[in-house]
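Structure in structure tokens, see below.
Missing here: one protein chain of the complex. Every other protein chain is in place.
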Amino acid sequence: MKRQVSVTIFGASGYTGAGLYSLCLRHPGVHIAALSADRHAGERLSAVFPRMAGLTDRVMVSVEEAVEQATEVAFLCLPHEAAMAVVPRLLDKGCRVFDLSADFRMDTPDSYAAWYKVQHTAPELLAAKVYGLPEFHRERIREARLVAVPGCYPTSVQIGLAPLLKHRLIDPRTIIVDAKSGVSGAGRKLSQRTHYVETNENIAPYNVGRSHRHVGEIEQELSKFAGEAVRVVFSPHLTPMNQGILSTMYVDLTQPLGTSELLDLFRSEYAGERFVRVLPHLPETAFVQNTNYADVSVHVVPDTGRAIILCAIDNLVKGAYGQALQCMNIACGFDEGCGLPV
Amino acid sequence: MKRQVSVTIFGASGYTGAGLYSLCLRHPGVHIAALSADRHAGERLSAVFPRMAGLTDRVMVSVEEAVEQATEVAFLCLPHEAAMAVVPRLLDKGCRVFDLSADFRMDTPDSYAAWYKVQHTAPELLAAKVYGLPEFHRERIREARLVAVPGCYPTSVQIGLAPLLKHRLIDPRTIIVDAKSGVSGAGRKLSQRTHYVETNENIAPYNVGRSHRHVGEIEQELSKFAGEAVRVVFSPHLTPMNQGILSTMYVDLTQPLGTSELLDLFRSEYAGERFVRVLPHLPETAFVQNTNYADVSVHVVPDTGRAIILCAIDNLVKGAYGQALQCMNIACGFDEGCGLPV
Amino acid sequence: MKRQVSVTIFGASGYTGAGLYSLCLRHPGVHIAALSADRHAGERLSAVFPRMAGLTDRVMVSVEEAVEQATEVAFLCLPHEAAMAVVPRLLDKGCRVFDLSADFRMDTPDSYAAWYKVQHTAPELLAAKVYGLPEFHRERIREARLVAVPGCYPTSVQIGLAPLLKHRLIDPRTIIVDAKSGVSGAGRKLSQRTHYVETNENIAPYNVGRSHRHVGEIEQELSKFAGEAVRVVFSPHLTPMNQGILSTMYVDLTQPLGTSELLDLFRSEYAGERFVRVLPHLPETAFVQNTNYADVSVHVVPDTGRAIILCAIDNLVKGAYGQALQCMNIACGFDEGCGLPV
Partner (left out) sequence: MKRQVSVTIFGASGYTGAGLYSLCLRHPGVHIAALSADRHAGERLSAVFPRMAGLTDRVMVSVEEAVEQATEVAFLCLPHEAAMAVVPRLLDKGCRVFDLSADFRMDTPDSYAAWYKVQHTAPELLAAKVYGLPEFHRERIREARLVAVPGCYPTSVQIGLAPLLKHRLIDPRTIIVDAKSGVSGAGRKLSQRTHYVETNENIAPYNVGRSHRHVGEIEQELSKFAGEAVRVVFSPHLTPMNQGILSTMYVDLTQPLGTSELLDLFRSEYAGERFVRVLPHLPETAFVQNTNYADVSVHVVPDTGRAIILCAIDNLVKGAYGQALQCMNIACGFDEGCGLPV
């Protein structure tokens, strides 16, 4: 693969955009056209992230300039609302767009409005987008013009539950997801919530029940695997570490099955998937830190008719920019793992 | 209250014993007779815990010496098995015993053997002990000769679920407990699991399902509130902080109830309990760190028939030595909060 | 001591003010007149710090209201500049003022202007204030109307170096201070510097050399012990923990002395000081966490003519509100340790 694709990254001054750029620097098939960061336009990326000193002298530009310079591939690491403001123009220019915001994850304008409390400004694209979870939508990603890269929590939940839902092995009304996330999931923007002193030495649940925005995305996608409406109870927790998500999921089984049978099912479903590791032992977030792996395991709880499924990912990598690059690799004909850390 | 009780602490070189001793130093009604620490007998406590320099010159003695010196009150901060080896002798001497180990928490020799894989050597005391969770057993603690102080996880679970079980508001077969603990819960003993590098920046589930030893204690005690057999799914997670437990609990409601009704029920059930705070917002472990508080809240999940109950405690304080001292205060006629941090 | 003093705390919504209030709640001789927090006026303190739920229903007021309500004792936990705006009025009302800001630490308007880049608005009070480091200025604190409570770094440095400077044992031009601080030293205000992700897993030096504002205070006070001008090299480092300062200090000895001689000198100088612990082993910040102790040790480096002095304090307690309360205890005739954590 000698071809080089021209890539523009929008929102390079956040953790996701900067991490994506770091991967792109090492990707043999990527040429960087522009990096945008409105608030930091005119500054070097290495001034914002000193760890990149010596790796790049790249100066960031405004979103407008980046739209102009984008030609072939655009990654959007922007907040929701900001993304949908530029996606139509990028598509019109012929770019293939990989949107890491939430703007195109929902399938309908109504569901978007319901979960994000804002009207969608490019509703016609919602049906046209492809949902960028390669393990389930690889073929459609190959041809997609607009890929909505999944949220971090939804990625871990789908990898954990899809095999069971597809085989009708669990009651889709009994799903409980207890998720633990590192702090980078809240982004680089300042808030009391992410102040060191208040996050360190603390486990903090937030938006428990069905109030976190990712619930909409989770239920939408799980329902497709289930073939019927899925409703989840979802409790995210902020934990004192930088990176990582562990989703501990609880389900009622529809038939008596043992742990080893279910592990076999997972192994079979994910056979050939290089970024999913089905483990007989329990996943831990440290095992996937800075990698694109999703580690998954399943354990039947004796005498209860229930199973526990655990899935660990790095929220920034498989949960964001790693998965986005994986999608791009597929769409642009590179080896799927090209440039991805393992 | 001018009376002084003579207190002996067994196992003073662990986190629990040393923490208890620190509280006792400030307790106006406590005179310390002896501290035991077999491995460190002959050493000063402040040599093991330099933070206690200047506070005490106390030298630790062997368990045997401590048994001899114990007269009135004995706290046992020993591993299970070691505790039951000395409890009968202490009771014979007329001591009131507050056992922080697991040895007397189960009600029958069979259940003890089932969960701890060892035969009980003082089975006749299992029925005689009082379970030391003051919010539920205050009157019996007042007269008890042997108090089995609860485990850290079971304390948080019972405070979270007792009101609902007592009022038959939840299906006792649907309880799921997802618990997150700080590392001090694993004690001061060395293990790869508690090595800094492997615990830092990591969320690690362990013994998920029904395999953790605290499941036996949880099910035994919850069944009493429910009036029927309770079975729980229990997933503990090791998290990168020193102290704290958050138990996130999921239940099916037996009738349609709202969050505010349930909060009112909790407020009513815990009215007058100075160490239980019923919160309208979500508990976090930092809010209870180094205190004897249990913070509890409940949230009904719309359209699911389920509720989430959250309970945060400091695993070392309300989950161990604070609760033990609370029991002693009750048993010996001190103000219940005497010497306890809030 | 049955007397109650009426205390007003300005700036109660910061770490220092809230911590001071927590101590006051347990202090038998303190009655709280008012808590100020301009930005949070009208809110409960427990809404800002949920850990105080159940401990207090106190509502915070504006600075203006607090000035009106202050009668006897005022603690100022305000930023510099804000403090000097109210101190004269509080003194006029007859209050004894304990100012935890930097506004009255310098001895002259010029040195204040030089280090804080702002003109002093109450310059006549600079000479009248008493510097609130009880171990060195106890008698003057007893009578003081205005106490300038020292900065956190300067406290640790003075306790470490005063004995040596007073006895002319070190060359006052050779002092190097390498200090490591927890993140709470930067306050509760938001900044990229204190964002969890950027502080966690990081050691970050800042303002090294002679650029940190505490250098002025350190040199001013050390010069008094030395009887000549002292100049220090000072390198603060932000470290991934909530609380604590360790100052590692390097000096040239003026005469050949051994470690044990110097330890004896320290023991003699601090004999009777209940909050200074002279240790033969190395201090660590965890040993003083949440206490008012300063742990200090000294080690002569063989074959170099140099000594290393180490001093650990909790930056929020002995480095701020604990020391302030210690000063108040002295000034108001309470036992010096009343209400202080050890």
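Observations on the model:
Order of writing sets the chain letters: A, B and C. Residues in each chain are counted from 1.
Keep in mind that, in the parts below, a residue touches a chain if its C-beta (ideal position, glycine included) is under 8 Å from a C-beta of that chain, and two chains touch if they have at least 3 such contacts.
All of these numbers come straight from a predicted model, not from anything done at the bench.
Check C:155, C:289 or C:326 against the missing chain and you find that the one touching it is C:289.
Among A:55, A:85 or A:113, only A:55 touches the chain that is left out of the view. Interface with the hidden chain, as seen from chain C, comprises residues 173, 176, 178, 180, 182, 198, 200-206, 208-210, 231, 233, 235, 237, 239-244, 246, 248, 250, 282-286, 289, 299-304, 306, 308, 310, 312. Although one chain is hidden here, its contacts on chain A can still be listed: residues 50-51, 53-55, 201, 274, 277, 279, 281, 284, 286-291, 293, 295, 342. Chain B meets the missing chain through residues 15, 183-184, 188, 190-192, 194-197, 199-201, 240-242.
Here is the rule we go by: only the chains that are shown with their structure count from here on.
For chain C, the chain whose average C-alpha position is most distant is A. At the centre of the protein atoms shown, by the Cα-centroid criterion, sits B. Separation between the centroids of chain B and chain C, computed from CA atoms only, is 37 Å.
Here the CA centre of chain A is 46 Å from the CA centre of chain C.
Averaging Cα coordinates per chain places chain A and chain B 39 Å apart.
Counting partner chains per residue, chain A has residues 200-201, 240-242 touching two or more of them.
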